[in-house]
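All protein chains but one are shown at their positions in the complex.
Going by the order they are written in, the chains are A and B; count residues from 1 in each one.
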Amino acid sequence: MSGKGGSAPHPTTYSPSPQNQKRPKSLIFKDNVDWVRPDGRGFQHCRPAFLRTGAVNAASGSAYAEFGNTKVIVSVFGPRESKKAQMYSDIGRLNCNVSYTTFATPVRGQGADHKEFSSVLHKALEGAIILESFPKTTVDVFALVLESGGSDLPVVISCASLALADAGIRMYDLVTSVSVSCLGKNLVIDPIFEEENCQDGSLIIACMPSRNEVTQLTITGEWSTPKIHEAMQLCLDACAKLGMVMRSCLKETASSQE
Amino acid sequence: MVMEVDRVDGRTPNQLRPLACSRNVLNRAHGSASWSQGDTKVVAAVYGPKAGTKKGENPEKACIEVIWKTKTGQSGKPEKEYEMILRRTLQSICLLNIHPNTTTSVILQVVNDDGALLPCAINASCAALVDAGIPLKHLAVAISCGVVESGYVILDPSKIEEQKLKALVHLVFPNSVPSVHPKESSRVGDEPKEHGLISSVTHGRMSVDDYLHSLERGHAASAKLSAFLRKNLQSQVPSNA
C-alpha cells in the first residue's frame, strides 16, 4: 500500500517559473510615444471581451467573462434569507465576495488583496440595484477570478452586473466598469497584468451607461488634473461600448431561451 | 486454502485481537464507552440530545454531530473524513424521528492507534450511544480486513501488518438480531438483514474478487463481534439500573 506523499507535509518547495516581474521590460519606453503595448493593442483599444450568462446552474444567476487572459465567474444567489444576526430591514441587502483561485497568478497562491475588492464591488453595485424590491432578504454576489490577467476588478464588476441581470434582480441599469493606467505620458485603457505592474497611476470607473451616472470612481497614484479628465472621458466612452456588448449578450440569451 | 500467512503476533488469519469494552467510563458525559482491540483503544463520549440543529440540517430529524480528537497534534483532512464517515454511519443506525430538531454530539478520543482505528471508533461510539440511551434501530459492528499480496485475507490487522498489505477494507455491518419472531421481516430478498453493508471504506488496489472475499470473511467475523457486544451490554444493564 502506498501511504507516502499526499497528506504528509511536504518540505519547502519553490516554483521554477522564471520571475518576469523582476525585470520589467516595458519601463524603458515610458515617455516614448511610439511604444507598442505588449499585446499589440492601441492605447485606446480594449481587449476583446467574451461574455456569457448562465455559467453556473446551481446559482440563481451567473455570468462568465473573459477579457484577454482575465477570466472571471460570478454567481448570484437569492434573494434569500438574511443571516440570523441581522436586524429587520425595509430594503434588501447586498453581500459581495471576491476570491482568487490559487492558479490565478503566475506564482501559486499569490492572489491580490481581494478583501478590499469585495467592498469595492459592493459599493460599485449597490447604487444600481433597486434594493426596495426585495425587503428583508439578501442577495449574494460571489466572484471567483479564475485567471488574473490585469484589470481584474473592472471585469469582476461588469461580470457581476451581468450575473445580477441573469438572476432577475431589479436594477436601474447595468453597471459597466473600465480602468485606465497612466504610464508616463501615456494613458492606456484596459491594462494587462504587466502594464499594471509598472503603472504610475490607475483610474477605475464603474458607471451606469444609459443613465450616464458613475457609481464608483477610484483614483490611485500620480495624476495631473487634465490627465484625470482625459482618462475619465476615455473610461466613460469605453463603458458605454461595453454596456452595448453586455446588453446584446443578455438579448441573445433571452432569445435563445424562447 | 493456503494457511501460510504468518502474522507478526502469531494469530491465525481469522483471529481478532482481544476485545475489551467498558461503558460509563466518564462521569459528565450522558453516555460513554471505551473500546479496545489489542493495543488500539478509543474512548467515545455522547452528549445530548440537545435542543436545536445546526443551520442547514433537516429540523424534522435528529442531528448527529461527531468530533474526532487525535492522540496528538491538530486535526486535519483525515480526521474530517473520519468524522464524516462516523456521522453518516451513526445516522443510519439511530432512530432520527424520535427526537426531531435535536443534536446529539459524539466525541471520540483516540487513546492509542495500533491499526483498525476507524472500526474501533465505530464500535466505541456504538456502545456509547447505547450507554446514553439514544434510540437505535440496531447496533453496528465494524471490522477491518487486510488483503495481503497473495490475495489472502487477514482480519483485524495491527499497524505493522497494515503497512505490508496490498489493500485494507473497513466494513460496518448491522448486528445479527436473535429475533423473537423468527418469521419477522428481517430478511430482505433472499439475504438476511445482517448481510447488508452499512459502510465500506477501502484503501489500496485489489481485484473485485479480493473485495468480495473480504466481505464474506468480514461478515463471518462480525457475528463474533456482535455476540461480544451483546454480551457486554447485557452484563452491564443490571449494574447500571
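To be clear about the criterion, a residue touches a chain if its C-beta (ideal position, glycine included) is under 8 Å from a C-beta of that chain, and two chains touch if they have at least 3 such contacts.
As a convention for this text, contacts and distances are computed from a predicted model.
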| item | value |
| --- | --- |
| Protein name as given in UniProt for the chain not displayed, "GPI transamidase component PIG-S", "Ribosomal RNA-processing protein 43", "Glycosyltransferase family 34 protein" or "Vacuolar protein-sorting-associated protein 25" | "Ribosomal RNA-processing protein 43" |
| Residue of B:G48, B:P157 or B:P174 touching the missing chain in the full complex | B:P174 |
| Hidden partner chain, touching residue among B:L19, B:V201 or B:A223 | B:V201 |
| Sole contact to the chain not displayed, among A:S89, A:T102 or A:Q233 | A:T102 |
| Where the unshown chain meets chain A, residue by residue | 1-8, 10-18, 55-59, 62, 69, 73-75, 77, 80, 97, 99, 101-106, 108, 140, 142-144, 146-147 |
| Residue ranges of chain B at the interface with the undisplayed chain | 56, 76-78, 80-81, 84-85, 87-92, 167, 169, 172, 174, 188-189, 191, 193, 195-208, 210-212, 215 |
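We adopt the following convention: only the chains that are shown with their structure count from here on.
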| item | value |
| --- | --- |
| Distance from chain B to chain A - Cα centre to Cα centre, in angstrom | 50 |
